[in-house]
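Just passing along the structure, written as structure tokens.
Of the protein chains in this complex, all but one are displayed in their positions.
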Amino acid sequence: MTTTTPSAIGQPLDRVDGRPKVTGHARYSAEIPVPDTAYAYVVGSRIAAGRVTDIDVSAARAEEGVLAVLTHRNLPRIAEQPPLIPSLAGTAAPGQTFFPMQDDTVHYAGQQIAVVIADTWERAQHAARLVRVSYAESTPVTTLDQGRDDTYVPEKIFGGWIPGRIERGDVAAGLAEADVLVDGTFTYAANNHNPIEPACTTAQWEGDELLLYDTTQGVNATQMTVSRLLGLPMSKIRVMGHYVGGSFGCKAMIHAHSALAAMAAREVGRPVKLVLTREQMFTSVGHREEQEQHLTMGATRDGRLTAIRHHKLSPTSHFDDWAEPSIGVSSEIYACPNYEGVYRLFRANTMTPTFMRAPGEASGMYALECSMDELAHELGMDPVELRLRNYTDVDAMSGRPWSSSGQRECYERGARRFGWAGRDPRPGTRREGNWLIGTGMAAACYPVAPPANPQRARARLYADGTAVVQAATPDFGTGVATVMTQVAAEGLGVSVDRCRFENGDTDLPNIAAAVGSAGAGMISAAVHAAATGLREQLIKRAVTDPRSPLHGADTVDVVVRDGVMIAGTATDAYTELLQRNFQPDAEASGQWSPPSGDVPYGMMTFGAQFAEVAVDAELGLVRVRRMTGAFAPGRVLNARTARSQLTGGMLWGLGQALLEANYMNPDTGRWVNSNLGEYLVAVNADAPDVDVELIEVEDSIVNPLGVKGVGEIGQVGAAAAIANAVHHATGRRVRKLPITIEDLL
Amino acid sequence: MSARGPALTERGAALEERGPGPVRVRLSVNGTEHTLDIEPRVSLLDALRERLDLTGAKKGCDQGTCGACTVWVDGRRVLACLTLAMTCEGREVTTVEGLAGEGELHEMQRAFIAEDAFQCGFCTPGQIMSAVALIEEGHAGNDAEIKEWMSGNICRCAAYPHIRAAIRAVRDRA
């Protein structure tokens, strides 16, 4: 496909990695051929609380092919435990501040207590079973009901980024003056990311240098975390990860297996591949915590919010104060003078929960947007109208104007595409055979979070006119390799088919982990800087080259199309310029430093969700018939990949609404359904066709290209729209996720 | 090497017991004969991925619950994770690497690219092997049928509507 340069950005270009992915030639991190690789298999704790009193590894060690068995008795101590800081900060980013197998303590079921290394996977897997562990078990605390009487309000949550309590105005007074009150307790099952590619790390030592093939959202995050844990200089660690088979947050932080693979490889003196099993994916890479939210809102008869009180209760680990920030957005997106948000935590026998797609927003907006629907119903007001009535052009918490919004257009165009107008608001009035039909809507929003550090990229143009642009980031399905090819091509002024984006390697310029929907914005900023920097360098060279037809031209008058610099009628091609000067290539680095300190804007991506469900009220079945989402993600770099991500996010909302749950056995502290047969994610039959409307808004604040990101907002509000549609269909207000058959009988 | 137990003779049939150590196994994959020395407990999936360096079939669960390992045995779509490699002796195994000639794309592969029917790509080889089989089985008649008969392949990126579009495109071209 050849695209003329000025419009490379935004084009629905085919994915540049499409061919390797559809042919099976794309190599994911467990698939790099490394000679003499041994296989590591993790043994997890059977108990959730207590101590390992004995580990007998003799039977495992005696198995043919077993090279080593590591336990807390012989695993080297880590050099240092770095603090838990979200990987967007661009520093070391462990998933929790506890590293396993340093002593005999067991904090949670599934915690790594041994690693068996053997010459084949089958042998390692079998020998792991032969490791005999004795425990001293104490009573675990894992569930809300076990923990709710012993809670605390943390000073900060989420790796120290979010305060445990936020307030404005006087909520009690606001509720007292309300004409209508809505009050509800919402409960949420724990959720697991379950990318189809399990987490894995292949570790290879050469002398004191370490090479890791890692499944990660940030190779630099892996590098920095392992460096700190092992006490190894950064210069001695290289991390690669070109293809990542999905993450959704579970590869956003660096969990223990990456360092354990390196330690295992050092122990056996061979490369080691460590792949988590599907079951281990439920206990080794974080999860979205089980939680309960209590939301009270008051409004005047004409639908103006007077107060919102939003409290959350959830378990955290014994070592970190973690809660996904479910409360943030409810404080920001509606004009409401009085607000109170409080996180309450209790210590539980769990690993530290972690980011999971729309961490906080997906759960918080369920409570907020179901409450708004209930309020609309109480007021006899259209749900879209209620939201418009409480629209705010400023972040209601900070009072700062939005850097860009588009929220009204999302409501309007989403409603139009969905066919919302003329909806009969009365519940339970539409029936088709055994099915009751209902429609619902919800607002969507997701904060724009800039990285903390400079983001870098490098652009190189060869004398034949082809270009390579580099940045460290992996592509875990977002399409970043594709869109950065477009950004680079446009910046350089070459066609996209002459441009290759190289990524997924710490030897390339540093990029923070692509998390929080920040990837497209921050990486495009760096790539754009590198590509335009190189273009300017070449133009400058041409206008100062006496042999160039552009000699003497003013650089500002020069444009570049398809690799040809043009000033008026004079032209000079990049290729001719370089060849004429015996220059094999030209290269430039680019850097984007995000604004430091306070930005005087609220930065948020907005959207609106609409869903139609059919409910078989007799059998309790809910089927989503169609979904429409309208989103305003700033500038869209590639409409096709953006739509795909938004579609996926909306269907994640469907899963969150109706399917996804892991359940805890309170007596043992072990998860019950840690497999894909019982932890239900949507299959093809569950997924309706999804209509995505993109509303581009200009934003000159968030980053140079005005990109606000599409990775997560697709999920936000989708579960609420479905739950509101279920209410419309049946008259039943279910404040629990997932909504399952027994809730509707 | 091959540990061989006593031949059992019952009604004239001699059975050769092989294993538990590595035994010589002949596998025909994508039309090529391979000879492997593997333990009988090795799955077809691990034989492909860890011994033959054919990593197109993916290990997503190893429990028959995700479909990422879908390959064809004698032309039928099956799960390589629950198939022991030895049981495929004398049968023809086809993986995504063998779907089209070297350097070529099967029309389903082209349709997956054109419809953006994947994101991370990890389930994609399994989806494609299922999708091609689906049309050959005659189960791509309408969207409801495609949905049901493609439900054995989980796509966590949830590209399902686009996967259906790719299948429709190939079906309608036929």
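Residue numbering begins at 1 within each chain, and the chains themselves are lettered A and B in the order written.
Rule of thumb we're sticking to: contacts are C-beta pairs under 8 Å (C-beta built on N, C-alpha and C of every residue); 3 or more make two chains touch, one makes a residue touch a chain.
We take it that contacts and distances are computed from a predicted model.
Per the UniProt record, the absent chain's protein name among "Thiamine transport system permease protein", "Periplasmic protein thiol:disulfide oxidoreductases, DsbE subfamily", "Xanthine dehydrogenase YagS FAD-binding subunit" or "Response regulator" is "Xanthine dehydrogenase YagS FAD-binding subunit". Considering the whole complex, the residue from B:Asn30, B:Ser43 or B:Gln109 that touches the absent chain is B:Ser43.
From the options A:Val34, A:Ala59, A:Ala452 or A:Leu621, the residue with contact to the chain not on display is A:Leu621.
Touching the chain that is not shown, out of A:Gln609, A:Asn684 or A:Thr730: A:Asn684 (per the contact rule at the top).
Think of the hidden chain as still there; on chain B it touches residues 3, 5, 8, 10-11, 13, 15-21, 23, 39-41, 43, 62-64, 67, 70, 76-79, 81-84, 86-87, 89, 130, 133-134, 137, 139, 144, 147-153.
On the side of chain A, touch with the chain left out of the figure occurs at residues 46, 122, 125-126, 129, 432, 434-435, 614, 616, 618-621, 623, 625, 658-659, 663, 665, 667-668, 670, 672-673, 675, 677-678, 680, 682-686, 738, 740-742, 745.
By definition in this document, only the chains that are shown with their structure count from here on.
Centre-to-centre, using mean CA coordinates, chain A is 30 Å away from chain B.
If you check the complex, the residues on chain B that touch chain A are 21, 39, 41-42, 46, 49-50, 53-66, 68, 95-97, 99-100, 105, 109, 112-114, 116, 118-125, 128, 146-148, 150-164.
Looking at the complex, you find that chain A touches chain B at residues 14-15, 17-28, 30-31, 33, 64, 120-122, 194-198, 243-248, 275, 277-278, 476-479, 640-641, 643-645, 647-648, 651-652, 655, 675-677, 681-685, 687-690.
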